[in-house]
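Note that one protein chain of the assembly has been removed; the remaining protein chains are unaltered in position.
After this line comes chain A, so read on.
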Amino acid sequence: MSSIATTRIQRELKDIKESNNQSIKIELKSDEFNNLRGEIVGPSGTPYQDGMYKLSIKIPETYPFNPPIVSFDTRIWHPNISSVTGAICLDILKDQWAAALTLRTVLLSLQALLSAAEPDDPQDAVVAKQYKDNQKAFVKTARFWAQYYANAPGPRDTDCVEKLRKASEMGFYKDISLQALSTHSWDLENAIQYLTSC
């Protein structure tokens, strides 16, 4: 790894420690500086509130002249993040990257992305369609995913719990059942039909 990348990552880790921001965390995965683990807290006033989202951060050889490669390890229901792979659609991680941006500003931007989705530039077309056409189902799903995968506190939606139980009682994996139910806006019949057809 180039020395400028290594020294910058060391600097950034030190700065994040000193900044004392409780809602973002970055740590090394190993002794190598090219593989990091990040964590952000879901911003308040959103369905992701108080969820803990783990991120994997890969630092390219050419950092900071090229952006870090960031994806969600914790599953999340958001128009700009793939609900399956965790890939993120965010301009500053692509062509709008600037060398003065840091891992701290990237994580803060991701928090901002959770607060303000861009459904017109989606990463996950299914989620984006639901966000636009059925906002109520979107909020319900995003909240349930936050509780289910990101340990967000609060009582879970009884309708969601019940339908998920029914689907998994039929022998489908919970993750796959949840994905199917979410995709079909919690219409159990359609979700089951989809699950049996594939």
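Please note the rule applied: contacts are C-beta pairs under 8 Å (C-beta built on N, C-alpha and C of every residue); 3 or more make two chains touch, one makes a residue touch a chain; residues count from 1.
Please note the rule applied: contacts and distances are computed from a predicted model.
Of the names listed as "E3 ubiquitin-protein ligase RNF185", "ABC transporter domain-containing protein", "Elongator complex protein 6" or "Mediator of RNA polymerase II transcription subunit 17", the one that matches the UniProt record for the absent chain is "E3 ubiquitin-protein ligase RNF185". Touching the chain that is not shown, out of A:84, A:98, A:112 or A:125: A:98 (per the contact rule at the top). For the chain missing from the display, the contacting residue among A:62, A:115 or A:151 is A:62, taking the whole complex into account. Within the full complex, the residue among A:11, A:58 or A:132 touching the omitted chain is A:11. Although one chain is not shown, part of chain A still touches it, namely residues 4, 7-8, 11-12, 15, 62, 64-66, 98-102.
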